[in-house]
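Showing just some of the chains, left in place.
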C-alpha cells in the first residue's frame, strides 16, 4: 500500500526557503507571485493492505517522527 | 531478460568507447569473443580514466622518490613520513564532467571519492581542499555551476566532518563548456597502520561493505546495453548522489575494524566500482577473484550483472578479511548500520570470475585486465608559445592606487569568502590557518607539529608556455607552503587537459609535465599521488591547460607559523627576491587592459629554492611571523592582502622605479615579510650573506596602502572592493 | 567535574567537545552511544555538533528519538545540566527539551565564520564566568541555525531572561529571531546554542573566549 504524507509549515511559521524561492523567481523575471511556501512529502510503501489501518499507522508515524507538530501540519493520502 | 551472450557488433564496441584495435587486443587476450558483461568489464578497465592509456608513458617520468616518501603513486593515495611514527596520506581527484552535468551531486561525489581514497588506507581525514575553475562570470551557466559546486563541496565535507582549509577559484571563458572540480583530502595514520589493496592468501572471504548497489552512473555504456530490452526509460543512466552520512559511518566502521587486525586488504569502489576494485585487489596480490553477484546488496530490482559490475554507486568498499574474523567484522558494520555481505573469495587461478544466478557470466585473466591495457604514445607537437612583450608595449597607469583597487575587486582577485564560508574549516579543532592566507595549516593532534598545504596552478601561464607554467604551478605551491613556515615535503597533482588525440593538446600535456618534473627535481618535491583528467573539451574548444598542484609541508612547531596579516604599526616591510619587471600574462594587463599576451614569468628554480629556504629559516627561528608570497598581481596585490588582513596600512617607497612595473610585475621567487624595526638590519645583513636579494620597501602604519607620489588607496576601500565582488556576482538568489 | 558526550551516527564535533571538556575540566568525559538506554551519573551531559542522521528529515529529528535521549530527558527533568551545541541544540528542540525550532539559514547557505556573541544573562549555570553585556568571539558552522519561536514563547523567553546569548554587532549569521544564539529551558539547567565555544579554547584557535562556558559549569558544580 502506497501512502503519501504531505508536511507543510503552519501558518505564521518562518519559511526561509519559501521566501528565498519567491525572491529567486522574481529575480528570474516571473511576475505576479504573491507568495511561496515550501513543504515536503514522504512516500511510504507499506505491507499493510487495509486503507484505514494504513492511515492510522501513518498518523502515528507522523506524530512520533515525520512531522514536528510544533511547527508543521501533515496530511495523509492513501494512494492504494 | 538479460542476455549475456549477445552478438558483439562493431557498433556495440564503439559505444563502449573501445577502438577496433583495442577490441582485437581483447580477442587475442582471451582467445574468444567476450560476453556482454566481459565487454563492459574491459571497457571500464581500459577507458582513459582507469587505464591512463594516454598519459602513462609520461607519468612514469615524474620524480616520485624522496627520503620522506613512504608510498608513491599507484595506491589509493600517497604517503609521506612526518616523524614520530606518523604519516600523512593524501591525494587529489577530479570530478569535472559530473559536476558540469549536475553541479551539486557532481561535487559531493567528488569529495566523497577522495575522502574514501584516504581512509581506505587507514588514515583519518583531517583536511580537505578544492580547486575550482569556472567559465566567465557572465556566461549564463556560470552562476548556477558556482552555486551548486560550492554547496556540494561544503555539503559533503561539512557533514562528513573534515575541515576544508583552502583551495582556489578562477573564472575564464575557456571553462565555459567544461568546469573543473578538483578535490583534495589529507589524512593521518601511523606508519605501521597503513592498509593496502593487495590481497594475500587463497580462499579468503571477499566482503562487500557500505551502501547498496544501484544503477548509478552506469552511464552511456548502459544505454548501449539497454537497447537489448525494452526498459530503456527505467535504465537511464542516473546521476550519482552523494551520501556523506553513510560515508561518515563507513569511515568510523572501517577504522574501527582496521584496529582489530581482521583486515587483510581493502579497496574502495570508485570509478567502475566493483570491477576496478576487485581486479585491483586480485591482480596486485597475484590471486584470482570469484564474485557471486547474487550476494551483492542491491538497491534496485532486476539488476543485470553488467550493471552491477559497472555501477558507480558511492560509499562502498571491498575488503579481504581473515577468515575467522567475519563475525567480528560484521558486528562492527551492523553497529554502524551499514551493509555487509561476503560476496566472493580469493582463488589461486588468476582468473576474474563473475557468478550471477548460478551461471558464470565472466571469466577473464585478472592480471591482463590491468597490465595489458593499451598504452599509447600519442603524437604531440610543441605547443605554440606566446610571443614576448616589447618593453614599449606595456601601458602605464597614472595612479597605482586606483589600479590596485580595480584589481582587488576583479573576479579572480577578490575575496573567496563567499565560497569558503560555506565550508566548515574548524571541525576537529586543529585548524591553525583557515582559508584566506597562503596555505591551510592543520595541527597533528597531540603534537606541536602541523601540516601546511596549498593548491595552485596559473592556467594562463600554462597556456602561454606549458613548460614554464608547469614549473610555476609547482613553485607556487612550494612557495605558499614555505610562506607559512612549512617545510615542503611532497605534492599531489591533478592534470586537467583537453583532448589528447589532438597533437597540440597532447603537446601541452607533455610540456607541462616536463616542467612539473623539472621543478619537482629542483625543489626536492616529489609527487606521491595524482589524477589525470583529459578530454576536457566542448565543441572543439579545450580548457586552458590546468595542472593543479597541491603541495604539502610540515611545520615542526605550529606556534611559529607565519600569517599574511600586518601585525603592528612601525614594522618594517622587506621584499625578498627584489623588484620585478615581468608583466607578460599579468593580471595587470588582463584586468586593466583586457590583454592576455606576452610570455609568463620565467621560473628560476635555484632562485626559488634559495629565497624560499632563507624565508623559511627566518620563520623557523621565530624572527618572522608575517609573510606573504608574491604571485598574481605582484607586490601590489600582496601588500593589499596583508593590509586588509591586518586592518592597517603601509607606506611604500618605490624610489625611481616605474610604479606600474614595480607594483604589478609577477616575477617569481619573491616574498614580503614584516619585521620589528630592531631586527630589520640584521635580517638584511643575513640575506646578503646568503646571497638573497632583500630590501626594505616600506613601513606598516596608517590606513592606506600608500605608494607616495605614485598613488594611494584606503584599506577600507580595498576591503569593500575585495569583499564586494563575489556576493554581488552571486546575488541573493538560489541560482 | 564528570561529564558525558552522547554520540549519534553522523555526529562530528564530538571529538572537539571531548577535547574541550578535558582541556577545561581536567576530566575526560564518557562517550555514550546513542543506543544506550542509560547514561552514567554525571554533572553535565553534552549533545555535540555534527549531522546526526545526515540532517535528514529535519535536523536533529531522528537523533531526538534515540534511546539515549529518553534518559537525557529524564535526567534533565531531575536537574542534571544538559548542553546542546549546534546539532545538539537542534536535537534538544526536536526532543521538546527546549522550545522553538531551528530553521534553514535565511540565505539558505551553510555558514562557517566567527561571530560576536553578547552574554545576555550572566546569572546562569553556563554563563557565570562571563559578565552580562560582555561581547565574546565565537565561531559558528551550520546550515540550520535560524531560531524561530511563536510570539508567546518568544515573549516568555525574553521576559524570563532565558536568552543566554545573542549575536552582537550585526553579526547574526542566519536570520535568527531577536538575534538569538542560545536559550535556556525554564529550570535553567538545559542550554542550547548554535555557536561552537569548543572551537575557541586554546591558543591554536586564536582565542580563548569559549572557555568561559565550560568554566561556568565547573564553577556551578563546585559551588
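Per-chain residue numbering starts at 1, and chain names A, B and C are given in the order in which the chains are listed.
By our rule, a residue touches a chain if its C-beta (ideal position, glycine included) is under 8 Å from a C-beta of that chain, and two chains touch if they have at least 3 such contacts.
Everything numeric in this text was worked out from a predicted model, so none of it was measured.
Asker: Given that each chain type is shown once, what formula states how many of each the whole complex contains?
Answerer: A x2, B x1, C x1
Definition applied: only the chains that are shown with their structure count from here on.
Asker: For subunit A and subunit C, let me know how many angstrom lie between their CA-based centres, rounded off.
Answerer: 29
Asker: Between subunit B and subunit C, what distance separates the C-alpha centroids? Give it in angstrom.
Answerer: Centres of subunit B and subunit C (C-alpha means) sit 35 Å apart.
Asker: Which residues belonging to subunit C are in contact with no fewer than two other chains?
Answerer: 107-108
Asker: Two or more other chains in contact with one residue: find those residues in subunit A.
Answerer: Touching at least two other chains: 20.
Asker: Would you pull the subunit C residues touching subunit A in the complex into a rising list?
Answerer: Residues 57-58, 61-62, 65, 94, 96, 99-101, 103-108, 146, 148, 150, 175, 177 of subunit C touch subunit A in their complex.
Asker: Please output the residues of subunit B touching subunit C within their complex, sorted ascending.
Answerer: 151, 154-155, 158-161, 243-246, 248-249, 336-337, 417, 420-432, 443, 558-559, 732, 734
Asker: Across the complex, what residues on subunit C touch subunit B?
Answerer: Against subunit B, subunit C makes touches at 9-10, 12-13, 15-16, 19-20, 49-51, 53-56, 107-113, 139, 141, 143, 196, 198-199, 203-205.
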